[in-house]
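The other protein chains are all here in position, but one chain of the complex has been omitted.
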């Protein structure tokens, strides 16, 4: 791996200061990463449900960081496709936990998927798959 | 149609006060709707690009309002799937225009798609398709 | 455009002899193409419904031919993603008509979507979006 969890947190803070504090990498292996969305008011819909765009953002950031950890901070992977199945209502005002898998890291495309659940609950809230385009000399 | 553009704007303000001002319905027919995302700082990534979650939100709100216009405000359609292709970088700090099509409005599922472009540009920034589950007595 | 409808039919016959007779291009513009699936027994499920894999094949061949018409026969575009919404039951033992749109033809990726209906019916049976990877010097 080209970047550690600390490297990735520092990169997030530098490149995406508005949202860096929302995310925390909790665990990382060669092919998987666990990322937490620290749920605050801005992520909630009336009634306390975490919003769809927040779930989308968690899936996207999770796999983006995973690709970064392998390619290093020079890489500027660009999301080209994201497909999300929303399966259950998230628990009210509870952090979300995303488990990401990198399924392919090719020369021009990277593909992975993400399973998202509310902390303290095993049943998945959402499932997402994403594709990233990797620029040449990325 | 069960709701006019004014009805839908009032509904948005009431049900989603945090985001209602971000969206404006510009046109509506039996099967299509044009919705504007008023892009402000909170929608931007460093460099001025509109963020992925903002594009997702526009697609989702656009089709949600379209379904609402047909079923009336009682209906609580729930997004079950959203697939987005990100095709081009949006213009910096420019409103996005979403053209939505309702392809199916069934008893339990509604399906539609959305083409999104930067205002003043014809080439699509993103394409999305979404499915909604419609609760009984919705 | 690099290839005419006749060119494309000849290419299909040469490159995919097992399935070439199943498909007929009916119309082609700069950004759209209409392709017919000549439905025969092998495409049917018990009860006379056109099978899911046949609908998938029509969407994939339709956009593949559309990309080919623009890049010429040297290009070997490879399908990397296909997302299909199945919306209505096709009419029994009736040809399917696919209307394809090319939304992006980039240097490394092409993206388009397809609306499929039974001949003689306006309501769509299925909607698909597809991404293709275009090899260098393709």
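Read from first to last, the chains carry the letters A, B and C; within each, the first residue is number 1.
Everything that follows uses one rule, which is that contacts are C-beta pairs under 8 Å (C-beta built on N, C-alpha and C of every residue); 3 or more make two chains touch, one makes a residue touch a chain.
Here the structure is a predicted model, which is why all the values come from computation and not from measurement.
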Original post:
Of the chains you can see, which ones touch the chain that is left out?
Top reply: A, B, C
Original post:
Touching the left-out chain: which of B:54, B:81 or B:118?
Top reply: B:81
Original post:
For the chain left off this view, which of A:83, A:100, A:118 or A:133 is in contact with it?
Top reply: A:83
Original post:
In the full complex, which residues of subunit C touch the absent chain?
Top reply: 15-18, 42, 45-46, 51-54, 56-57, 60, 78-87
Original post:
Residues of subunit B in contact with the chain that isn't shown?
Top reply: 80-81, 83, 108-109, 131, 133
Original post:
On subunit A, what residues meet the omitted chain?
Top reply: 83, 85, 87-88, 103-104, 106, 111, 113, 115, 123-124, 127, 129, 131
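Here, only the chains that are shown with their structure count from here on.
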**OP:** State the chain with the largest centre-to-centre distance from subunit C, centres being mean CA positions.
**Re:** A
**OP:** Would you mind working out whether subunit A and subunit C touch using mostly the same residue numbers, over half shared, or mostly different ones?
**Re:** same
**OP:** Could you put a whole-Å number on the gap between the CA centroids of subunit B and subunit C?
**Re:** 28
Original post:
From the C-alpha centre of subunit A to that of subunit C, how far is it in Å?
Top reply: 33
**OP:** Scan subunit B for residues touching two or more other chains and write them down.
**Re:** 83, 85, 87
